[in-house]
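First, the structure itself, so that you have it in front of you.
Every protein chain except one is present and positioned as in the full complex.
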Amino acid sequence: MSSTYGDNLKLSIFGQSHGAAIGMTLDGIPAGLPVDEAALSAFLKRRAPGQNTHSTPRKEADAPEFLSGILDGFTCGAPIAAAIRNTNTRSGDYSNLIDCPRPGHADYTAQIKHGGYQDTAGGGHFSGRLTAPLCIAGGLCKQWLERMGISVSAHIAAIAGIADTPFDPIVPETGQVDALFPVLDVQKGIAMKQAIEDARLSGDSVGGIIECAVTGLPAGLGAPMFGGVEGKLAQILYGIPAVKGVEFGAGFALAGLRGSESNDAFRVKDGSVVTETNRCGGILGGITNGMPLLFRAAIKPTPSISRPQESVSLSRMENCTLEVKGRHDPCIVPRAVPVVEAAASIALCDLLIGEGLLHRQEK
Amino acid sequence: MSSTYGDNLKLSIFGQSHGAAIGMTLDGIPAGLPVDEAALSAFLKRRAPGQNTHSTPRKEADAPEFLSGILDGFTCGAPIAAAIRNTNTRSGDYSNLIDCPRPGHADYTAQIKHGGYQDTAGGGHFSGRLTAPLCIAGGLCKQWLERMGISVSAHIAAIAGIADTPFDPIVPETGQVDALFPVLDVQKGIAMKQAIEDARLSGDSVGGIIECAVTGLPAGLGAPMFGGVEGKLAQILYGIPAVKGVEFGAGFALAGLRGSESNDAFRVKDGSVVTETNRCGGILGGITNGMPLLFRAAIKPTPSISRPQESVSLSRMENCTLEVKGRHDPCIVPRAVPVVEAAASIALCDLLIGEGLLHRQEK
Amino acid sequence: MSSTYGDNLKLSIFGQSHGAAIGMTLDGIPAGLPVDEAALSAFLKRRAPGQNTHSTPRKEADAPEFLSGILDGFTCGAPIAAAIRNTNTRSGDYSNLIDCPRPGHADYTAQIKHGGYQDTAGGGHFSGRLTAPLCIAGGLCKQWLERMGISVSAHIAAIAGIADTPFDPIVPETGQVDALFPVLDVQKGIAMKQAIEDARLSGDSVGGIIECAVTGLPAGLGAPMFGGVEGKLAQILYGIPAVKGVEFGAGFALAGLRGSESNDAFRVKDGSVVTETNRCGGILGGITNGMPLLFRAAIKPTPSISRPQESVSLSRMENCTLEVKGRHDPCIVPRAVPVVEAAASIALCDLLIGEGLLHRQEK
Partner (left out) sequence: MSSTYGDNLKLSIFGQSHGAAIGMTLDGIPAGLPVDEAALSAFLKRRAPGQNTHSTPRKEADAPEFLSGILDGFTCGAPIAAAIRNTNTRSGDYSNLIDCPRPGHADYTAQIKHGGYQDTAGGGHFSGRLTAPLCIAGGLCKQWLERMGISVSAHIAAIAGIADTPFDPIVPETGQVDALFPVLDVQKGIAMKQAIEDARLSGDSVGGIIECAVTGLPAGLGAPMFGGVEGKLAQILYGIPAVKGVEFGAGFALAGLRGSESNDAFRVKDGSVVTETNRCGGILGGITNGMPLLFRAAIKPTPSISRPQESVSLSRMENCTLEVKGRHDPCIVPRAVPVVEAAASIALCDLLIGEGLLHRQEK
């Protein structure tokens, strides 16, 4: 199944970039959870396009309409459905796009999978635009986590090879993150923006890394083997277009350490068990240990670039040169930060519902 | 659920390290697929302990007994079940182990999750020993893939910071990989073994990275969003204890490239569409593009080390020093190579069954 | 999860009776399947209310708007989403309804489950109105089955104890069934309508039985144990409000037969294996045998009746008498006939996709 996620909740996402609407259904959410639509709007705005020079000029309100599941500001136990109308709908003739697939995009694989019937306009169902309904679901989940004292915060760990200061793994500085271009080190942020602008001017794009920290999670969430928190998170994170790597705690760097360096010593502090370091990213044996959950996701450069690129004509089966029309984000990393938070929030709510920790309220 | 995987097949793994037996049930496999038990034994031997100085001395035959699902050398359509008897079963008193959790292990999180009822002997259900039934299922799946012309081969990409030559992303040198210590560059292999031995002598351990290449896959496998090949593979790979990072194609390195560098140009070659480079690792939009599928998994150092480590007494809630008894693998990376192949093979068979490409045979 | 169904396709239904909209997402449908919207409208009209004296006077167009998944008259491989706007939306104060649950309805159990946060207006998510989106999904599935030569047809087997002629189990007379009040024996249909009118006039309601026949199914569909066709069908049929019994073939009557009477003898006919009788309803060991699939569903009388009924005040915890306002169908059986066909069509498409028999088309 392409677009359905979850064990204890079921998220179903629909829509094509230039179709009538995009949206989502989120089933299995307990009744009685409050919904703060203003906070959700603010969250969605972090993902919205067209807010500054480093993102695409297409401006869309992207205001979701809730079709079901919410009553008088609370979840009512029925599936929550929301839709966003596409104002920029399919009008022209996109049939030529189907012939010459864009490198780095899903055009070619969509053609193979869907045999020519796929919606090619704007990338169809493969468009990054589908992360908007993901953010509706995830923005709601993030609110419910916050009520439980669980904070999900991400920042730009790197863009174009320029690295931000990483989170402190014991006390992540989640409160210091600016909303639209979230970095810990403002100077590094300025350099990143310059690198994005350089790429844009040369008709190119850049990628980056997003680091996310979750604090306030109870210990004991997750399960061994295929029920582990790492696997659950990775599955949904790889559902975000452009993610090509996911690592937890020290991640790939652990491969170069010795056990005496990578093991996090247990200590008693203020009557609780903590670890002195947090190289495991808060997860042991697939289960949270009560320390901050830390992970990083690698985002590839935007594949849509204005430079001429080598491709093929599928109808003539011969090489050709492609020039992608329109303007695209030279870097999607800043807008992907809330998407990563949304995805993580959904996965964590799924786990918390499964443990009976996120449950229905009584009026 | 902890130990169940798959959409179109269902793998269920059971067992504790020192319980009566470990094993697996693999449901949903089409009838009429041949089973080569000798080839399976050879595959399982690659994972078996005690084969050289760098692995644990505990020697176990680990010969699976098939309880169902195979008849006269072919799958019969019924669920395939197999068990491996534990010869090294629980005999002593392990109750003290429950008090002082080993750093880097699941002892503490298992205690929180299972409230003191978990089987602590040898790590219980969290033991790396549970990868043996994973290899039974995966070894069978690997055979069936091979019959379809699909090869799943992994090598040690790095141990203790010593890097092997990576696979050629267009024509991976999968045939050159030695079974028990699989590297492409023999000199690097010698250096890795020395690093393992150094760690062992100092009562420590080392980690590493495993790179896997899958060739012969049809284009069109997978789906967008949560049905993507990356997510499916990551979910099962994170089911392998000690995996803390997974990346596809150029992975995290993509974050530092420009779009003009990371996009793989399409070309027509011998009447087929290929890409000139393979930085996407054979996956675009979650769907295979017909090029080799490439991924890497980070393996943390074995947490069981003989050096004294800082931990806590859970009963007294005070700090203590722990000395882990017994001898353990100073490096599990070589033995994890077939486990990674097994996990990938299972995920790919799941996808192929879903597409109707791995189907029942007619007698 | 309440409102999600399927293994190889995923149907997700949302909405409350008086909310903004009701609708569905159908994920996992192969690309390239034609969609006949006119035929779908005609199918939906069979379920629509207000068409005759025996159904509720509330008239709604119930025209679905497709939000995604269909392009130029064909499925495009993306999830299919559709919504129906509720013209009769929540406006008044329904808070008193929450206090005195209607006998036979879900009012009381919804209160227990959702703690007072449920949407009570018109039954909320428990309303029979939610079968409209089920019919959108099922109406599409029915079309795709028809293209494969598979016909799904139901008729009213009984209303108020008046029995229609049953289908011939070998050659069901599916073509003779009238759309709005589908019976085989027109005289019996007249008597049923009279019984409905009698109930209506006395402020009461009647129930009935729906019999469904599926012809053209390939043999070999389904699996033993929990993957059986009976279980798959029963699960979705019990998703229709008011269904309280499901039986296959001769069903409960089999319990009174001897084996020599209930076993269907195999015979060769025109080069094919057939059975002389069809008491098993076309299913042996959970798997279709190529004969017509036959099942029956029991529909309880509409619980909303205008007569005074005994209930309780939940706030005061004391007995009270309830008079249900508004007018309701004195018999929902005729309108439930297409719903049963829809549900069966969805379950069968799920099975056919799983077997690779309903697959994507090539343009």
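In this document, chain identifiers A, B and C correspond to the written order of the chains, with residue numbering beginning at 1 in each.
Definition applied: contacts are C-beta pairs under 8 Å (C-beta built on N, C-alpha and C of every residue); 3 or more make two chains touch, one makes a residue touch a chain.
Worth saying up front: this structure is predicted, and the values here are computed from it rather than measured.
Asker: Determine which of the presented chains are touched by the chain that is not presented, and list them.
Answerer: For the complete complex, the undisplayed chain touches A, B, C.
Asker: Out of C:32, C:49, C:239 or C:334, which touches the unshown chain?
Answerer: C:239
Asker: Hey, which of C:98, C:177 or C:250 is the one touching the hidden chain?
Answerer: C:250
Asker: Looking at B:42, B:71 or B:190, which residue reaches the missing chain?
Answerer: Hidden-chain contact among the options goes to B:71.
Asker: Going by the touch rule given at the top, which residues of chain B touch the chain that is not shown?
Answerer: Spelled out for chain B, the touching residues are 1-4, 8-10, 12-16, 19-23, 25, 27-28, 31-32, 65-69, 71, 74-81, 83, 110, 113-119, 124-125, 360-363.
Asker: In the complete complex, the non-displayed chain touches which residues of chain A?
Answerer: Counting over the whole complex, chain A touches the hidden chain at residues 7-8, 354-356, 359.
Asker: May I ask you to list the residues on chain C that touch the chain which is not drawn?
Answerer: Considering the whole complex, chain C reaches the absent chain at 1-5, 7, 13, 101, 103-106, 108-110, 112-113, 125-126, 130, 158-161, 199, 204-209, 219-220, 222-228, 230-232, 234-239, 241, 243-252, 254-268, 271, 273, 275-276, 280-281, 283-290, 296, 298-305, 307, 309-312, 314, 317-319.
Note that in this section only the chains that are shown with their structure count from here on.
Asker: By CA centroids, point me to the most central chain in this structure.
Answerer: That would be chain A.
Asker: Please indicate which chain is farthest from chain A, where distance is taken between mean Cα coordinates of the chains.
Answerer: Comparing chain centres, C lies farthest from chain A.
Asker: Go ahead and name the chain pair joined by the largest number of contacting C-beta pairs.
Answerer: Chain pair with the maximum contact count: A-B.
Asker: Between chain B and chain C, what distance separates the C-alpha centroids? Give it in angstrom.
Answerer: 45
Asker: Centre to centre, by mean C-alpha position, how many angstrom separate chain A and chain C?
Answerer: Those two chain centres are 38 Å apart.
Asker: Round to the nearest whole Å and give the separation of the Cα centres of chain A and chain B.
Answerer: Spacing between the chain centres: roughly 26 Å.
Asker: By residue number and range, which residues of chain C touch two or more other chains?
Answerer: Counting only residues that touch two or more other chains, chain C contributes 8.
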